[in-house]
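Missing here: one protein chain of the complex. Every other protein chain is in place.
Let's turn to subunit A:
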């Protein structure tokens, strides 16, 4: 795929008007330009129209488009950088930490499942308290459209608690979306049916075909789990159809065979929704040998992207969540993901509640220093979070020396706080996310400019008009 040229243009007055143009990046390919500003807006223009912005020939129609797309402002004094406002604090995604017990011992586990002293699960009373807390919160904000993720350990070790949670919320007039990520070992046909009837979404962890998966996803005895997981996935597909997603952790074990892993998921298993996440260092498991260097992540990112394109060319429908999400970031600005849409929204658009009712900004419930409050004492969640944002180290701005000139800064904002927390060396930004963004976003823009039909395929619908 051809690249496109990129130039950075500092903001300034639009000649012949009383308006000001933001700082922006201009990507050019053929007769098309793509403008990108610091707030992540894009504007696609034919080159001859785009040039009118800088040669005093801009029309009122184009000026209106620039204003509405927020590329231009009436006054130079407007905050052009789109600094995040506290009004962005409105959690709508809730992880409920049911248990840190697990029936597996994955080599890269991020949870502290070794701490036997606190190895108990959430109580029924706490589930009820959480339901009441969430109901009151939704009443306070006037919005019931929340998503709940019962979490673990292995959440299906506490299936009854998941149902209790759902029933408790229903009793209080709520019907949130509930989604679980599971190792699938406990997914009997009966349980699958009940989850389906209750409308609970399932994501299954599978790291590839047997050799790869069994090298890192094992039970306590060290025996691999691939055979069981594959059978479960096929059973889920019979019930849920295509409405099942998988999560694949990419480690050093999987690097050489990345394309084969994706082929296995999309073709052998016929999965449509897959997600490949790079392993990051765990504070609890000894997984340094599985972690990848930045150059390896850069290379793997492009390989995943190219493999997905190749599958589409062969007529195979598959969507890799991270690629899909970043494409959506560019084309719609929709903050579809609390982690990867425009930086970390832990403690702002998502929180986690543990078995003691303690509130955390995200899945850091094993780190007591990250505790923000408790549902029993902090009834006003938004006030709690607003105070925390100003005080806690978790929320410290993540910015390196190169971020100011980086076109992807809006989408990245330094990446994942948890990744940085567990890294071996102190970092200004999450180097995993930074590396992915610096390598993937330029490819996505090239696709938008050179081959819009293929971008439409990546997303699964015609967001870019076909060229006549």
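Of note:
Simple rule for what comes next: a contact is a pair of C-beta atoms (placed from the backbone, for glycine too) under 8 Å apart; a residue touches a chain by one contact, two chains touch by 3 or more; residues count from 1.
As a working rule, contacts and distances are computed from a predicted model.
Entry comment: the absent subunit's protein name, as recorded by UniProt, is "PqqD family protein", drawn from "ABC transporter ATP-binding protein", "Sarcosine oxidase subunit delta", "Sodium pump decarboxylases, gamma subunit" or "PqqD family protein".
Checked against the full complex, the candidates A:45, A:325, A:338 or A:385 give a single residue touching the omitted chain, namely A:45.
From the set A:331, A:382 or A:403, the residue in touch with the chain omitted from the display is A:331, counting the whole complex. Residue-wise, the contact with the chain that is not shown comes from A:61, picked out of A:61, A:295, A:369 or A:426.
Subunit A residues in contact with the hidden partner, per the touch definition given at the top, are 32, 39-46, 48-49, 59, 61-62, 64-65, 68-70, 82, 85, 87, 145, 331-335, 448, 461-465.
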